[in-house]
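My structure is below; once you've seen it, I'll send some questions.
Left out: one protein chain. Kept in place: all the others.
Chain naming follows the written order as A, B and C, and within any one chain the residues start at number 1.
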Amino acid sequence: MPYIPHTSQEIAEMLSVIGVDSIEQLFNEIPPELRSDGLDKIPSSRSEMQVQRLLTEKSMQDGTPLCFAGGGAYEHHIPAAIWEIATRGEFYSAYTPYQAEASQGTLQVIYEFQTMIASLTGMDVSNASLYDGASGLGEAVLMSVRANRKAKSKRILMPATVSSVYRQVVETIVKHQDITLDIIDFDRTNGTIDICKLKQQSEPFVALVIPQPNYFGCMEDVHSLTDWAHEQGAMVIGLVNPVALALLEAPGNWGTQGVDIAVGEAQPLGIPLSSGGPYIGFMACKQKLVRQLPGRIVGRTVDLEGKSGFSLTLQAREQHIRRSKATSNICTNQGLMATTTTLYLAFMGRDGLQKVAASCVQNTQALIELLKTSPGISFPFGTSVFHEFVITLPADVEQVIEAMAEEDIVAGINIFQYYAQDGLENALLICVTETKSTEDMAFFADTLNKVINDLTGGAQ
Amino acid sequence: MPYIPHTSQEIAEMLSVIGVDSIEQLFNEIPPELRSDGLDKIPSSRSEMQVQRLLTEKSMQDGTPLCFAGGGAYEHHIPAAIWEIATRGEFYSAYTPYQAEASQGTLQVIYEFQTMIASLTGMDVSNASLYDGASGLGEAVLMSVRANRKAKSKRILMPATVSSVYRQVVETIVKHQDITLDIIDFDRTNGTIDICKLKQQSEPFVALVIPQPNYFGCMEDVHSLTDWAHEQGAMVIGLVNPVALALLEAPGNWGTQGVDIAVGEAQPLGIPLSSGGPYIGFMACKQKLVRQLPGRIVGRTVDLEGKSGFSLTLQAREQHIRRSKATSNICTNQGLMATTTTLYLAFMGRDGLQKVAASCVQNTQALIELLKTSPGISFPFGTSVFHEFVITLPADVEQVIEAMAEEDIVAGINIFQYYAQDGLENALLICVTETKSTEDMAFFADTLNKVINDLTGGAQ
Amino acid sequence: MTQLNEAVIEDKLIFEASDFTRKSSSLAPDIDVDTVAKSLPEHLLRKSDLQLPQVGELQVVRHYTSLSQKNFSIDTHFYPLGSCTMKYNPRACNTLAQLPGFAGRHPMAHSSMSQGIMSCLYDLQNMLMEATGMKQVSLTPMAGAQGEFAGVAMIRAYHDHNKDDARTEIIVPDAAHGTNPATAVMCGYKVKELSTNDQGDVDIEALKAMIGPQTAGIMLTNPSTLGVFERKIKQIADMIHEVGGLLYYDGANLNAILGKVKPGDMGFDVIHMNLHKTFSTPHGGGGPGAGPVGVSGRLQPFLPVPMVALKDGQYYWLTEDELSLSIGHLSAWMGNAGILLRAYIYALLLGREGMQRVAEFATLNANYLLQRFADAGFEIAFPERRASHEFILTLRKEAKQYGTNAMDFAKRLLDYGFHAPTTYFPLLVPECFLMEPTETEAKTDLDGFVKAMELILEEAKESPEVLKQAPYTLPVRRLDDVKAARELDLNYYQSHAE
Partner (left out) sequence: MTQLNEAVIEDKLIFEASDFTRKSSSLAPDIDVDTVAKSLPEHLLRKSDLQLPQVGELQVVRHYTSLSQKNFSIDTHFYPLGSCTMKYNPRACNTLAQLPGFAGRHPMAHSSMSQGIMSCLYDLQNMLMEATGMKQVSLTPMAGAQGEFAGVAMIRAYHDHNKDDARTEIIVPDAAHGTNPATAVMCGYKVKELSTNDQGDVDIEALKAMIGPQTAGIMLTNPSTLGVFERKIKQIADMIHEVGGLLYYDGANLNAILGKVKPGDMGFDVIHMNLHKTFSTPHGGGGPGAGPVGVSGRLQPFLPVPMVALKDGQYYWLTEDELSLSIGHLSAWMGNAGILLRAYIYALLLGREGMQRVAEFATLNANYLLQRFADAGFEIAFPERRASHEFILTLRKEAKQYGTNAMDFAKRLLDYGFHAPTTYFPLLVPECFLMEPTETEAKTDLDGFVKAMELILEEAKESPEVLKQAPYTLPVRRLDDVKAARELDLNYYQSHAE
């Protein structure tokens, strides 16, 4: 009996202690007419060897393509030590640290995580993680509304330069609470928030979301945007890429006061792409908002001998205490990913993270240089970007992506599908991180040229 | 500076404590004319990311063929938990347990290893490991000579049914001590020791080596062989496959008295093939020979409060105490592999090991059945085998192996090269373990038939 | 004599070992940062200090390896945390899910390059449908609470779709997990709390009194968090359906009934599952989880996207393009895909036979433990009921007689090498321990646990102070939670600025 350690003798003893004849009898409070007739459609159990073989085959079935897609999920080098340590049984198989004294490992790691996220974002305090960046942004919106109860509206200004999938997720999460998301258009020439249109906003709003870098890889003018929103009496939610923060100003220092809430996806910090999850949303805020933060928070305290230690704190915000009045319903979060992120930042250090960021920028510029000479490709937003950029193609973007896939390349993201009405015809979003070598970039450019040539019948 | 944690400030402080101006000065006792002019031919350092990419490519370069080779190295399923636990830093990065109190983890594991090996072999005591099976057999030969100082000869009877590579290794190890290895021929009809020729031995000898199963996969008549050797006043060294011992009688119970020394390769117990190493030699013996055992031994004892604990014991046999009079020069052994083996046996248990062994036998029989219908293939030794068997081919065995390699199959071992003068023309040694599915075996048989057909121009 | 001199190195924070002038890593690319930074817009560059630790690699390994040893975990301890299902987590689930072909796959990779993982998810959808008796499953929610959100949002979408907008209330039993009422509120509902009778069943009369055209639905878990099976479930379902409401099943306790009774057969319209419980994906010190939802036919159009579908032998993503009534996306892509993969692997390993055994032995272990505790003189909250996979013990007698409350027992258990059960939940049982041994614990460990509790009971009688000061043998003694909340220290650099 896989995973069941009972011997038949033990089973007999246990049944006799309970005073029943069979295990079946233990289910006698379930009305018989409800009892299930088995699990026929579930396959029979397999040995670990069989499952290993099957899964190994499935994992290899699609090859290991060269990946130039980003758009919220980024391929970075993951130091080997990280997952070796994070998957140690003591981290991997522990529950939420309800018994603090028996969980100092996890608790200290999360306290360190909070400190690192606060440092990275330039904010005062961070929580212990949210599910992912997209749902985290949803939580940030809810939080801004909660924190701003006196506000005259529940309107959020949401730039179109925020990933459209993120916007969809936020919509799903906040729509039952009378919150409206008003989309702010982007400037067709440089791919950033259209400041003129933004400033035309006359109705009151609760908060402005500012992505940095934005979905197109372009850098928003975060200082003036932050100051403008604050002048309107609104809050600012900074949506940031944590690797970019090694080089770009921290949201805590945007404008004169800094943002109120910083949120984002920490996947780039040591977490594999893994088809989109498990990732980890991070969220940090100003000290004065700490009681509005959703999710777990770890605090440092002392034990009865005065020795320093850690425990979950401010639990009165949470669902298990506050129930229907909680700041959020989140319970299980992404603890193991917080551990991973902490390990990544500890191993890389300030220097390491800066170098990763710089290498992304350099490689991206290098690929842009290569593509500049490609016939038919244009750069609708120019080329001042972090590690992603948009090109428009002289051929059907979906066909290009498919043809590149044939050559074992994930070419990027078809963003035409999201911005069809914005004139971004056949636009492709391309990402280059430190993982790409000069040869990889040359291979990408050559293949793309070839593919376009084939698709356009050499018209380019 | 990878792996060097010193800051420049710290370096300065340290130099000043030492009282020198530079690190270079610390080498001033080395005669200047001897100083090296650098390491120019060694490539410049690479980042972990670069090395990962390079090694990943090298690891994939040769594919992942279906393996039907054995001959001393066997592919078995390795439960995932084993290496996850064995490579925990506390096991992986500890040294030999010289400070017993700080090494109870490793020491208890090895005590358990010794117990398991003793159980498996039916012997009284085991050591903590030797390098591998082949060198272990060399140590066993040396041990038999040491234990038999009164013997009139230093002659060892070494059957030709012992792997020829093993015999070569033993030769290398023992040849400086006036020990002679006399090869005992095998019976051409059943592939086991030629008992008639053996019994013709009239000169005294120190020990007889008995392999079970032997190199051809055949089972020796271990009981009568053991008794015969003992009757001659010689010792018996049993060379055994640990998986086979789940079904075959333990050397401790061969004949009326059992063997004196049991030795073998424990690689099949949870250790990857890994191009031949690291593997692990095991050795167990009768209690009365314990002081002749080479290598480390762990004993159970008590601490000063009477609590049970473990430490290295009988160290007076070893080189670091006994120096030139030691039982062996072995120092570093295969500790991590002993841990792995222990984990394997603990996870599989008696039942699991028996099932693995039975599955090997069953699969082997299944492939034999398939091959029986193959034109031109014959079975020189019949088909009563454990998990390996010999066939002779109607084509050049090396060419067959190469052609099978083209189809991503490791077809087996060319043993014609070792037994050319024994008439085993174009003989191939094939191994089938529990890892092979029905489809794998069918694929093997079909491919072999095709290859033979191609090579013989359809003559078969 | 045995004391150590005070100078023994205290465990530090990683920041305390940091020195910004240290450059020791082999892990970063070799590049001149300043040169590259010049190519970015000057006014957007980071001017503020980046306070990340600079520590040698070996020192980082040591720091976190040592920290890990300070945790209790299922790999090291018996961990009978009720409602959390801390069961054996086969290592193969992790190693296989981390295979490069899975770990390296970008979520936006073309589906023609994603057939391997998609086939796994598709199979998992099907297995979960069979296990729960629901019509269709969407895997995307990232934990139980998000599954609840998806479920209640579907209930709302259903009523909205029917223009039935008078339904403003969700009924939640008082014993329910906190996520239930919190979720209902996030979906814009008012919460009506339903009381429980002294047998742990829902108070049917009270229920009758509160339902009506305003009722959007009810959230139940069965067996409930009181560790007993709600016997009148069919009647409840009929009552709710009669007034036009829907039934939500909180699947956190699915371990108790896997293969024995299916939520679909009990009359539930929508359920979530906690794969990190029943399907043993790692709890990871707080997550990640996975909270797939399953629905009956009438809620099918509203399922969250994406899901995996199969056409002409090719798997593809089912999105809002085809499911126009979907409540939408809950995560940027396919939720915690890597966790779903682990659950799939576990399901393959268990298979049909193994799943049947889950509930059987979880229930056997719980009922055995219950009886042993009853025999040892502890008070069982619902002594006349069968335990499901968990049960409740109340220590109110001990609290009154010896002044040792449930928390004191819990802390002392840690000294004996056992993780404590869930304490003070459900809220309606005073001084309670919610105990869930799970099916993968051996009888000897259960016996050891009972023995420890007996010894602690002795201690409580003879020297209650021992309990009140526990634990003694852990890295820290009892921690001051009040101070933690009052004098907030959540960020090293902020609290230790100087």
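Note that in this section a residue touches a chain if its C-beta (ideal position, glycine included) is under 8 Å from a C-beta of that chain, and two chains touch if they have at least 3 such contacts.
Everything numeric in this text was worked out from a predicted model, so none of it was measured.
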| request: Sort by label and list the shown chains the missing chain touches. | output: A, B, C
| request: Just name the one of B:I173, B:L239 or B:I391 that touches the chain not displayed here. | output: B:I173
| message | Out of B:A151, B:L198, B:L370 or B:A405, which residue would touch the omitted chain in the full complex? | response | B:A405
| said: To test your reading of the contact rule: which positions on subunit A touch the chain that is missing from view? | reply: 1-10, 45, 47-49, 56, 79-81, 84, 89-90
| query | List the subunit C residues touching the unshown chain? | reply | 1-2, 4-5, 7-9, 17, 26, 56-59, 61-62, 65-66, 69, 74-77, 87-88, 90-91, 349, 415-417, 440-442, 444-445, 448, 451-452, 455, 458-459, 463, 465-466, 469, 472-473
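Here, only the chains that are shown with their structure count from here on.
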| request: Could you tell me the distance, in whole angstrom, between the mean C-alpha positions of subunit A and subunit B? | output: 48
| Using the average of all C-alpha atoms in each chain as its centre, how far is it in Å between subunit B and subunit C? | 46
| Residues of subunit A engaged with two or more neighbouring chains | 48, 52, 77, 79, 87-88, 434
| said: Using the touch definition from the top, which residues of subunit C touch two or more other chains? | reply: 22-23, 25, 27-30, 55, 57, 61, 65, 90, 92, 94, 96, 100
